[in-house]
Structures are given as structure tokens and as C-alpha cells.
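One structure coming up, written as C-alpha cells, with questions to follow.
The complex is shown incomplete by one protein chain, all other protein chains being positioned as in the whole.
Our next item is chain A:
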Amino acid sequence: MQIYLPIAEVSVNVLLLIGIGGIVGILSGMFGVGGGFLITPLLFFVGIPPAVAVATSANQIVASSISAVLAHLRRKTVDLKMGTVLLISGMIGAGLGMILFNYLRSLGQVDLLVNLCYVVFLGIIGALMFIESLRALQRSRRKPGTVAPRKPRKQRGWVYALPFKMRFRTSGLYISVIPPAVVGMFVGTMSAIMGVGGGFIMVPAMIYLLHMPTKVVIGTSLFQIIFVTGFTTLLHAVTNQSVDIMLAVVLLVGGVVGAQFGTTLGARMKAEQLRILLALLVLAVCGKLALDLLLQPAELYEIGTS
């Protein structure tokens, strides 16, 4: 069954799109990542023009994130206060990123920057997470039956020495607002440039930089992703007219359902297992993009629009 998309101006198979939406929805519910880093390349692959793919995936991420965050809210695994801090700084970052994106597009090197960003960030984050969660998993296996005792952190690093401290009850933290604000702003900028919610940067940053519990991280990440991607959708719709409603609707049918399954799956798994799976996923995407940059492409020429 084919559907003609009015903005993308291509005809695509509906079931294929629902499938893409569903897979990304599952990941979104499980890991708290929007799934933009996966959905955008998948849409390129089925023939959607890049600009439309980037803008529309932002819109679809709003839907699957809302679906997942409502499930997390019922479990009380969303830190609304932390989410709000990340959100406000994320908005500022998204505005900056949009200006940067349009400037780079005028230079014609946007693809290169986006790909390099992806490879560098995904590579570093994936590798660090993989090593850390593998160790954590081994620790918990060595002492079967007992929960691995956490060493009380005496020295919590420079992050805890900063001023403007705030109490985040759900996460059980009492830290300065500066680190979350910086993380939020950075992720906002990235999300506007790469057309992603930034979950795959946000989730590890919350776990390793802000030391939030993994279960809370997923819900909180989703909460702020909703607003950042919602804002990005509006910006793309107004400045580039590249959001395809028809495409978004088909994708989100799969996405919202997938997200519900994803949260159920995620709740049944251990935090270390979740982190290791996310790390593997991040590394796989990174490897694919790195190969694209390093191997000679089959077609050296590429058509752009002006």
C-alpha cells in the first residue's frame, strides 16, 4: 500500500513507515532516547529528502515521547524539576543550533558536520557506556543474590563544588544547577543541528555527569525531549516548511504503540542490561556512519537543492 507524501513529494509504502515508527517507538520507551539518530537515516534510506526527514522525525519523536513519558509518570520515574532545568537550557541551545544549522547549510558542508558530530559523540559515549556497564554487570554477577553494594562517594568531583545548589527529590540529588544547564544547552544545540532529540547524549550525561539513577534518567530524558523536539518541529515548519504531516501521522501510529511496549520491556530489565544494550546500539550506529565517511561511496556526486 503506497501513500503520496505532500511535502516530501514521494510515494512510500505505508507498512514500511509504520514499521520504522514502531521500532523507534520501542527504543524510545526502553532507553529514553528519542530515536532520531535511527529514524532520520532510515527515512533517507526509503527515499525521503533529508530536510523533510530531519524535520518530520522531530515531530514523530514528540508523539512517541509523550506516549512513553505518560507511562513513566505513572511509575513516578520522571524528575520534573530536573527536566524543567534541562528543558529551559535546551530551548536556548536549540535556537542557537538552528542559526548554526542555517549558516552551515549556506556553506554546503552541513552533512559533513552532522556526520562528524554523530561519529565523534556516538563513538565516545558508546565506548564509555559499554565499558562501564560491562563492569557493573560483572560486579553484580560475581555476587549472585546480593545487590552490589555501592561505594559511598566521598569525593564527588568538581561538579559538586559549584554554586547555586538545588534539591532534586526524585533523583535524590542536591547539586548546582550549572551542570544540568550546560548539558541541556549543549544537547539542545546538537538536536537542532542533527535533527535528533539528543537522548543518546542526554541519557549518558545524566547518568555519568549528574549521577542520576538510571530509571529516573529515562523518564526525565523523555520529558525534556518532548519540548525540545516540539520546539524544533515548529522552527523547521516556520523556517523551512519541511514538516510532512502525512509522513508524521503514519510514523507516529507505529511510534506511540511501540513506545508503550518499550516502557514495559524496559521496566523488566536491570539498569546495567539497559545501559549495555543502549551502548551497543549507539556503537552500531556510530560504526555505520564511520564506514560511510571512510569507504569510497558508490556515487561520488550528490544532488542538492538551492
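Criterion: a residue touches a chain if its C-beta (ideal position, glycine included) is under 8 Å from a C-beta of that chain, and two chains touch if they have at least 3 such contacts; residues count from 1.
One rule holds for everything that comes next: contacts and distances are computed from a predicted model.
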Its UniProt record identifies the chain omitted here, from "Succinate dehydrogenase cytochrome b556 subunit", "Transketolase", "Membrane protein" or "Potassium-transporting ATPase potassium-binding subunit", as "Membrane protein"
Of A:Ser11, A:Asn102 or A:Gln138, the residue touching the omitted chain is A:Ser11
Where A:Met98, A:Leu122, A:Val256 or A:Ile276 are the choices, the one touching the absent chain is A:Val256
Contact residues on chain A toward the hidden chain run 2-4, 6-7, 9-11, 47, 59-60, 62-67, 70-71, 74, 108-109, 111-112, 230, 233-234, 236-238, 241, 243, 245-246, 248-249, 252-253, 256-257, 259-260, 292-297, 299-306
